[in-house]
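Apart from one protein chain that is not included, each protein chain of the complex appears where it belongs.
After this line comes subunit A, so read on.
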Amino acid sequence: MSTELPEPPSKIELKAGVGGGGEIPTFNITLRVRRYLPETTAEAYWEDFKLTMYGTDRVLDALHKVKWDHDGSLSFRRSCAHGICGSDAMRINGRNRLACKTLLKDLDTSKPITVEAIKGLPLEKDLIVDMEPFFQSYREIMPFLISKGHEPTKERYQSVEDRERFDDTTKCILCAACTSSCPVFWTDGQYFGPAAIVNAHRFIFDSRDDAGDMRLEILNDKEGVWRCRTTFNCTEACPRGIQVTKAIAEVKQAILSRTV
């Protein structure tokens, strides 16, 4: 038995030439990518790609076009391609951005668009860096709930106000855009970095967590929050709009009020 389903009402017939994909303007861009191929060359170098892109395209689409149509050896990380996984943080025109959230039309397309790997982490190939130092700092601040006493049989209650306290820092996607934009981190990579402090903040100010003191002690280190010079590079770089420098300042205040 089969019944003919009626056409869904949302379907709209589009006349050719009115709306539709053909209407999107195209423009030519020069994508200047910092290449590093450890198999063949010892030094990194710039390579230009001339591309015709659409007005709806992002930097990630341009990188896809290079990899799929021009040079398959170009290497970069990307997973979801929609600003959630945090894989494709890179330096676009000198600023740390997610390639999947940066529209080409928002950049100056008359000049070459530069794309480099994020700074301060060991370069592995092209736009791929070793994220291990970044995640090591992240692990050191114990980014998980630690509670004393018996486990409740029901959910752990939290008021709306208590949840609101650390709402901003729950948004982190660990893309490393903030940490790799920090000049203090660039020097020797010893500084914990904004991302680790943001994720510590998320638990320090969580009313359900009992290990806030331990995390404050860890961040009171000589490589901890006191190395922050409030240059606001991290706040500017964060693709999730987290007030990173403010979060670091709040952790500083928490350490101060705990000891003084």
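Rule of thumb we're sticking to: a residue touches a chain if its C-beta (ideal position, glycine included) is under 8 Å from a C-beta of that chain, and two chains touch if they have at least 3 such contacts; residues count from 1.
Going forward, contacts and distances are computed from a predicted model.
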Out of "NADH-quinone oxidoreductase subunit K", "Electron transfer flavoprotein subunit alpha/FixB family protein", "DNA polymerase IV" or "Succinate dehydrogenase / fumarate reductase membrane anchor subunit", the chain not pictured bears the UniProt name "Succinate dehydrogenase / fumarate reductase membrane anchor subunit"
Touch as defined at the start, partner being the missing chain; which of A:D48, A:D71, A:D130 or A:D213 qualifies? A:D130
Residue numbers in subunit A that touch the chain omitted from display: 38-39, 42, 122, 124-125, 130, 132-133, 136-137, 140, 183-184, 187-190, 220-224, 226-227, 229, 252, 255-256, 259-260
